[in-house]
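Before I ask anything, let me first share the structure, which is written out below as structure tokens.
In this view, the complex is presented without one of its protein chains, the others remaining in place.
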Amino acid sequence: MLVPARPIGTLPDAWRACVGTGRTREVLHADYRDSLEVVQDEIGFGATRAHGILHDDMGLVQPYDAAGFAGVRYGFAYVDLVIDTWLEAGLDPFLELGFMPAALASGDQTVFWWKGNVTPPRDHDAWAALVRALLRHLVDRYGIERVRTWPVEVWNEPNLETFWQGADEAAYHRLYAATARAVKDVDADIQVGGPAISPGSDDWLPRFADFVARDGAPCDFVSKHAYTTGPAQHVPFGVHQTLRPPQHLLEQFATPRDLLAGTALADLPVHITEFSSSYRPDNPIHDTAYQAAYLAPVLARGGEHVASFSYWTLCDVFEEVGIPTAPLHGGFGLLGHRQLRKPAFHLYSFMARLGSDVLASGEDHLVTRHADGRISALLWQPLDGSTTAERGHRVRLALPGAGSAVVVERHVDAERGNVRTAWQAMGSPLAPDHRATADLHDASAPAVRVSRVHAVDGVWHVSADLGRHGIALVEVTGSRDENPAWLTEDRLLGHADPTG
Amino acid sequence: MLVPARPIGTLPDAWRACVGTGRTREVLHADYRDSLEVVQDEIGFGATRAHGILHDDMGLVQPYDAAGFAGVRYGFAYVDLVIDTWLEAGLDPFLELGFMPAALASGDQTVFWWKGNVTPPRDHDAWAALVRALLRHLVDRYGIERVRTWPVEVWNEPNLETFWQGADEAAYHRLYAATARAVKDVDADIQVGGPAISPGSDDWLPRFADFVARDGAPCDFVSKHAYTTGPAQHVPFGVHQTLRPPQHLLEQFATPRDLLAGTALADLPVHITEFSSSYRPDNPIHDTAYQAAYLAPVLARGGEHVASFSYWTLCDVFEEVGIPTAPLHGGFGLLGHRQLRKPAFHLYSFMARLGSDVLASGEDHLVTRHADGRISALLWQPLDGSTTAERGHRVRLALPGAGSAVVVERHVDAERGNVRTAWQAMGSPLAPDHRATADLHDASAPAVRVSRVHAVDGVWHVSADLGRHGIALVEVTGSRDENPAWLTEDRLLGHADPTG
Amino acid sequence: MLVPARPIGTLPDAWRACVGTGRTREVLHADYRDSLEVVQDEIGFGATRAHGILHDDMGLVQPYDAAGFAGVRYGFAYVDLVIDTWLEAGLDPFLELGFMPAALASGDQTVFWWKGNVTPPRDHDAWAALVRALLRHLVDRYGIERVRTWPVEVWNEPNLETFWQGADEAAYHRLYAATARAVKDVDADIQVGGPAISPGSDDWLPRFADFVARDGAPCDFVSKHAYTTGPAQHVPFGVHQTLRPPQHLLEQFATPRDLLAGTALADLPVHITEFSSSYRPDNPIHDTAYQAAYLAPVLARGGEHVASFSYWTLCDVFEEVGIPTAPLHGGFGLLGHRQLRKPAFHLYSFMARLGSDVLASGEDHLVTRHADGRISALLWQPLDGSTTAERGHRVRLALPGAGSAVVVERHVDAERGNVRTAWQAMGSPLAPDHRATADLHDASAPAVRVSRVHAVDGVWHVSADLGRHGIALVEVTGSRDENPAWLTEDRLLGHADPTG
Partner (left out) sequence: MLVPARPIGTLPDAWRACVGTGRTREVLHADYRDSLEVVQDEIGFGATRAHGILHDDMGLVQPYDAAGFAGVRYGFAYVDLVIDTWLEAGLDPFLELGFMPAALASGDQTVFWWKGNVTPPRDHDAWAALVRALLRHLVDRYGIERVRTWPVEVWNEPNLETFWQGADEAAYHRLYAATARAVKDVDADIQVGGPAISPGSDDWLPRFADFVARDGAPCDFVSKHAYTTGPAQHVPFGVHQTLRPPQHLLEQFATPRDLLAGTALADLPVHITEFSSSYRPDNPIHDTAYQAAYLAPVLARGGEHVASFSYWTLCDVFEEVGIPTAPLHGGFGLLGHRQLRKPAFHLYSFMARLGSDVLASGEDHLVTRHADGRISALLWQPLDGSTTAERGHRVRLALPGAGSAVVVERHVDAERGNVRTAWQAMGSPLAPDHRATADLHDASAPAVRVSRVHAVDGVWHVSADLGRHGIALVEVTGSRDENPAWLTEDRLLGHADPTG
């Protein structure tokens, strides 16, 4: 493929604008914090979104009644620890408001192993007071300038009965309006939005637009989720699911623009606040190279449709269906427990090394250039979600260049840089010992190859052999040869001495 | 007080053999891990004991039934993380077996905000299988030599109805026997013991000895708890309680030796697996200098009675009555949230700097000498638990010495090195910002004073003025004056120049 | 003193724009790097200037002649390590070009224990080639945008025979012109300047302006040094010197503006590229609280005269008169060996906590306000350099405020926060052991006091008692009292129970 010398566009930051965290409380886990450090060091997301900041395990709403004193105290100890942790890692919060504190809940329906309450508030004024108290505290502690950049999303997947009692749309609209107004009571420039729906319910979007228009509730962005799997076929500690083609994700990204055209929400930013292949935290696909190659074209193109699309999730500290029993268990994370790098992690770390100018974008490649002139390309084997490739894939790049260049290739595929393949070769141990864990870390490093190429007629010809389910980062940098005339390999053992 | 030159004894390590951790799961918290690092760096405990290693939030017992496969999987992911964390910090586990996993429980009575199940096993064989599986896993992962040094204690405070359904003594004996035999099935040299009773039920001890003798159940150590407070007078987010004199703690330490004399358990090691002034995690006394001065004589003398006495707890990551709402909230910890050093922390850090030879031990002092000859003394104001001292206390030491010496004093009292006093001066903020937190850290450092003393007739006279509720560490090291003849302060501004 | 509510000006960053480093090669020392981390963490300088980047111990100029190949290789290994170290610490280089590489030197006169060659180049073309090669390399490695912010100063104190053979002014002008043109050959926007003269030779300035005007040599800034000591009265490993009043430093800062008025250099930035009380690296004054209080008014006002004034130096890794034989030896550094914080370090760390709005500035105070409204004041005891104060100094501030506030005071004086006083009390040990070094660190921490103040008629009355030779940072922050009604100290021991 002949890559032009002139950029065809700019790579938007939407792919790393946000990443998912499971439960807010899990941010307090040491293993999460360790993972956060790795992820931010090698990828550098801009924000993160987590469930349950209002869940009782955060200690935010604490009624008291003793010694003649009664009232509610807002306890910010854990909220502050969570947000401090994120900010220290360079992440802003993308605030999702939920679930319902027991003291405010109208019912006792819960979701997840950790029992998030999914019922509407008993008293919308008390709810609004809580929202205001939380945001005022954040403004006091972190400053208004910062908080204005933290989007506030109202609830999570209210279109599902498991997440919102009865999937009651009117009740959601009421909650949305109360919340949005409470947010704006604190500051008119804090951004609020919704409806945070799961795939398959896009019909909520125009009705949400109608409601907002009718009600006059503030709305600064629209949010939804995107996944491509079929129904869960359960096995112990896992599921299997079919997959639609990756293009289906891009189509899901695109619907808000289409469906909201002509409404008051038409020009608002769209945030995909969760996406992945599977919506299950126990599908082994998440741990494979297949996942990486399958999602590569989505990362390459997603920014054409939305302001952010947030990988669900950054690591496997995640307990919605219980506590994981194996280091790799089909969890959502880019990282497994103890910071094991999965192939999808490398996909993101490769993306993080691309330049801002796009030179070429196609079905198996995204070629970019940096300000200093070097070229970085993300390559992948095209996968359709329903068939397993039998072998790898070759990509040939004809890059604009002069003189000689260094080519650094990094490969991850079904064999290389693949922690799951190594783990399976070990016998899939549920509790690998320290040595085995260290071996898994070593085995998860991408294979690196350094070579030189010399331009022919203004072109550097680079050919990359991707392995099965492979992705690769290819970096090409012009470089002169500084090896001096007096040094040659054939004199290494001292034999010849032409100058002696 | 004239301190003799010849040691009167050796300081046993019982005071730092063990320290308490709240809930096993809390070990996964980043703030706990940060606290652990500080505590181990400055104190260096030998082991730690925590509730709830078998509680469902550890994910240990996971039944499954799907796709035609059914059974129980033991999930060690979190147990391993916990024990790895301790070992990396130089702490061994003091294993407390409890609470009951839901899959094994005979009832649904729970204790604490985090709902530990306190009912006997439905099936003692399944319980024994769990105990064996846990210990075998630990042996596989950490080696048998190590596990043999990890005491296994059966349950927690079974004499209280809140901790053991009905405070059923026979049921406890049955659980104890089943557990102890399961432990020994794994290895005969792993240490097992009980009955882990709370204060006021020492009558359980002889009956426990009887049972063990009768039943033939293995028993390697005896354990109990010690506290000195009266009933809780509740206020919101806190309690007030009266205190007995600190000597009462030493008396509680001493009872097993007395009560078990003549039984088969007579010569076993006694472990006080919890102690403090108050048994409530919301009594402000824990945060005060009073606590430090009050406990000083207990730390100084406790090792004369027992093999270990374990301060409950190392830090305020602790949720038995809910999630703390303030950085200082009367929690059990030596450290508050974010590693704020309380006066009791300094008491332990002072103890950690004492030498192994005891030169003198009295009502306000413990004077020790190190192998290299320097002298370290812990001093305190005697407090009786019922009265508040109005002013400080002076201690005069006449130490054996020759020539000159450096005296380094470190003071903590109602004013100095007192994080709570500083926090109250700040207005007791529930959520101090980063700057205030940093100021609290600075304010919690002991006051340091360096001076010189010259021996008179073989004695270094050192006088230390303790503040109100004060403790002090006084370190005296022989040292010659190396200041050269040519340097004098009066020439600092260049005036005189006798040699010019 | 009544402090107005409205700012009288803004505090310029000149005081921390730059700090001195001894010898470029010393940047490679681990102890320097450790010191750098402490200094940047607590102070945060913008740049640093060091001698000897061209000295042979940096390995920059390496002639070769072997096996029939001859030439010069520029070796950037150490230069890169040095600059990487600075940049990682957040410091930009303020490049001082010197001393002369042996391969280029016209003579063999050297300066310092480490023998910097102070003779002019044998060949000014070879010199210019070296300057170009160095700057081109820096541009290649760090980017042109960055290098344009790195001032290039030509040589050091050419007005002294010890630093420039014969103090030959014409030879310096020739070197300057060659260097400045070589710099601009690389990029017209890299800043170049001189003449980097020592105190007492301000007559060089107008002649330098004349030369530049006549010759057309580029010049972007003017630099000189400022010290206030009299002649050195030598003792072993030290000197004593008289001191002029601190105002003399400000007067030295001001002369370039006056002397260059009307010349082509009139409006250029002035950089004081070295200043302190004494110009000797073995004057004990540097280690005292006297130094801190003496320099406080200079830090407070220096920015009114110059673009930067660079404390000479950041730490005691410094070998001009040989290798230090004691942890405190009168070295220039803010930090002694092993990061011992001297009083002058605290002066800088206090400055670093001031706000940007100046509310009041006087003979013993600099009162500032931050964007968030809190007030920070630097206070000091006025000292004249010739007399030793017998006692401390009280400062009373009447600050604009409402409601209650927290007052946090930090004190450093002849007793408190004074590492030298503690070290002398130890007997001035030349090689303190690890424990003594740790004690010195503890003893060097400023004394902290937290209190509350309540506004009376819109004024917070704050009175600070400075110790002898004292400086203080006083921070006043409005704060409501959150201590709840149900908590009172008199119930700590459980006695009263009015609510029970």
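Here the chain labels run A, B and C in written order, and each chain numbers its own residues starting at 1.
Quick note on the criterion: a residue touches a chain if its C-beta (ideal position, glycine included) is under 8 Å from a C-beta of that chain, and two chains touch if they have at least 3 such contacts.
Values in this document were obtained by computation on a predicted structure and should not be read as measured data.
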Options A:70, A:402 or A:426, residue touching the unrepresented chain: A:426
Residue of A:106, A:201, A:241 or A:255 touching the missing chain in the full complex: A:241
Residue of A:2, A:87, A:402 or A:448 touching the missing chain in the full complex: A:448
Hidden partner chain, touching residue among A:45, A:290 or A:380: A:290
Residues from chain B at the interface with the omitted partner, ascending: 66-69, 143, 372, 484-486, 499-500
On chain A, residues whose C-beta touches the chain left out of the figure: 229-230, 233, 235-238, 240-243, 284-285, 288, 290, 385-388, 404, 406, 408, 410, 421-422, 424-430, 436, 439, 442-443, 445-448, 450-452, 479-484, 486-487, 491-495, 497, 499-500
Contact set of chain C toward the excluded chain (per top definition): 28-33, 57-59, 62, 64-67, 69, 71, 73, 75-78, 80-81, 84-85, 137, 140-141, 233-237, 322-327, 337, 430-431, 433-434
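The criterion applied here is as follows: only the chains that are shown with their structure count from here on.
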Centre distance in Å when chain A and chain B are each reduced to the mean of their C-alpha atoms: 42
For chain A, residues that touch 2 or more chains besides their own: 66-67, 69
